[in-house]
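Chains shown are a subset, placed as in the full complex.
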Amino acid sequence: MSTFGLAAARVIVAAALDTAHAEDLKPMAVIVLDAGGHLIAAEREDGASNKRFEIAHAKAYGAISLGMGSRALMSRAEQQAYFISGAASAIGGALVAVPGGVLVLDDGAVVGVVGASGDTSDNDEKVVIAGIAAAGLTAQPD
Amino acid sequence: MSTFGLAAARVIVAAALDTAHAEDLKPMAVIVLDAGGHLIAAEREDGASNKRFEIAHAKAYGAISLGMGSRALMSRAEQQAYFISGAASAIGGALVAVPGGVLVLDDGAVVGVVGASGDTSDNDEKVVIAGIAAAGLTAQPD
């Protein structure tokens, strides 16, 4: 078992939201899942729309399910949209193939995943990467 | 719109987990939804089993969906199990009718709901009520 857990997840969420505020981004949802795809922590800021948690979750869940960041899933979707729609159904519906779902690595092993939604996909990914770095872990966005 | 939001949700989650620790309860998931049933914040402690977030969510989501605490839903289930199973299907499956899903009131108005899962249902409810009190709000467990 990795020691990746709630303590690291809190650092990631806080640092991701700090980064979003420093860059004056739109209200954001940030979510952290463990290596099995199960939620550790999530926050949705005031003013973020109703389902931003679900979108952030689906970026993260799709990424950890298929073993690549959601930016790589977007590349696949651009080439074979039918693969991504089929995969989404096969894994239970939670797969959004745009940037913002980033694998978390510790000593080269995938220990979890972080997702964000609220601003542009590129900005969502940026705050996630900042959050992961703040926890002293490695981000793999694609 | 109520001012109930992420600031209050953080106080609730932290106080709920502090209460669980003070009483030496099992690892816990705690979740806060707004009045529309949409997630504001959630944490699942290290050692809580995979789907404790989903169970805590289903207590809270069932409660806010039907406008009563999940203890009241349990009473209804004891009398009319077929009502609760039908209602669960009707609202999309997320309804667990045991204590631990507690409405949050501010000045008499429902502004959100809190759910917990990890220890006994009665203990789950106790930590949720403590969390809501710590935020200066009113808990309605049934």
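Letters A and B name the chains as they come in the text, with residue numbers starting at 1 for each one.
Just so we're on the same page, a residue touches a chain if its C-beta (ideal position, glycine included) is under 8 Å from a C-beta of that chain, and two chains touch if they have at least 3 such contacts.
The structure presented is a predicted model; accordingly, all values stated were derived computationally and were not measured.
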Full complex, copies of the single sequence (shown: 2): 4
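As a working rule, only the chains that are shown with their structure count from here on.
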Whole-Å gap separating subunit A and subunit B, where each centre is the average of the chain's CA atoms: 25
Subunit A contact footprint on subunit B (complex, rising order): 5-6, 9-10, 29, 36, 38-46, 50-51, 53
